[in-house]
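For subunit A:
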Amino acid sequence: MLRWSFLLNRYVVTFGTIAVAAALWNLYIAFNDDGIVEGRVVGPSGQPVAGAEVILSERTLLVTEPRQRVTTDEAGTFTITGHRYHRVWLKAVKPEIGASPQTEYRLYFRGANLHLEEPLRLEAGAS
Partner candidate 1 sequence: MAFAIRKKRTRELLLIWFFLAPSLLIFALYRIIPLLWNGVLSFEFWSPYKPAEFAGLYHYEEMILYDDVFWQSFWNTAVFMASAPIGILFALVIALLVDTPIRGRNVYRTIVFMSYPVMTVAVGIIWQWLYNEDVGLINYILRSLGMSGRGIPFLNSSTYALPAVIVASIWQVVGFYMIILLTGLQNIPQSLYEAASIDGASAWQRFKRITLPLLRPSIFLCFVIGIINSFTNFDLIYVMTDGGPSHATELLVTYIYRVAFKLGQFDYAAALTIVNFAFFVFLAWLANRLSGGEAGAVEST
Partner candidate 2 sequence: MTRYPKWAIHLGLAIICTLMLIPFYWVLKTSLTGENIFSYPPAILPENPHLFYYVDVWYSIPFFRYLVNSVVVSIIVVVGNVVLNAMAGYALTRDFTGKGSVIMLFLSCMMIPFQVTIIPAYLITKELGLLNSHLGMALPLCSTIVCIFVFKASFDAIPKSLIDAARIDGVPDWMIIFRIMVPLSQSAIATNIILAFIWSWNNFLWPLIIIRDNDMQTLPLGLARFLTVVEDTTGALYAFCIMVLVPGLMIFLLAQKQFIAGLTSGAAKG
């Protein structure tokens, strides 16, 4: 007991806390960085849209580049897996109906799993 009490100074406590926090954060990242993006695409009136193309672009400080594309299923849902970015733009397009506005999603770490609460809403006339 007395042997270890010299460890209880402010330096050890401060840096120890930081180290523990960093370790926990990395642990959390390890379990949540599968790069999964799940969401739905709906039409102007709110109905699910099947067969819409969802484009995931990477946004860096300097450029934006499209990286992955998937298509929605009958229920209008889509799943992107294995993205490696921390700042993504999503856009859904279905030529017959229209396109959703480019929406930015910022993530706390690369490849963070993302579940869209709000569906991507296609707007008529937009491309």
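The set was built so that all candidates are chains of the complex that A comes from, given by their letters.
Operating definition for what follows: contacts are C-beta pairs under 8 Å (C-beta built on N, C-alpha and C of every residue); 3 or more make two chains touch, one makes a residue touch a chain; residues count from 1.
These numbers come from a predicted model, not from an experiment.
Q: Going by the contact definition at the top, pick out the neighbour of subunit A in this complex from 1 or 2.
A: 2
Q: Touching residues of subunit A toward candidate 2 in the complex: what are they?
A: By the definition above, subunit A touches candidate 2 via 10-11, 14, 60-62, 86-87, 106-110.
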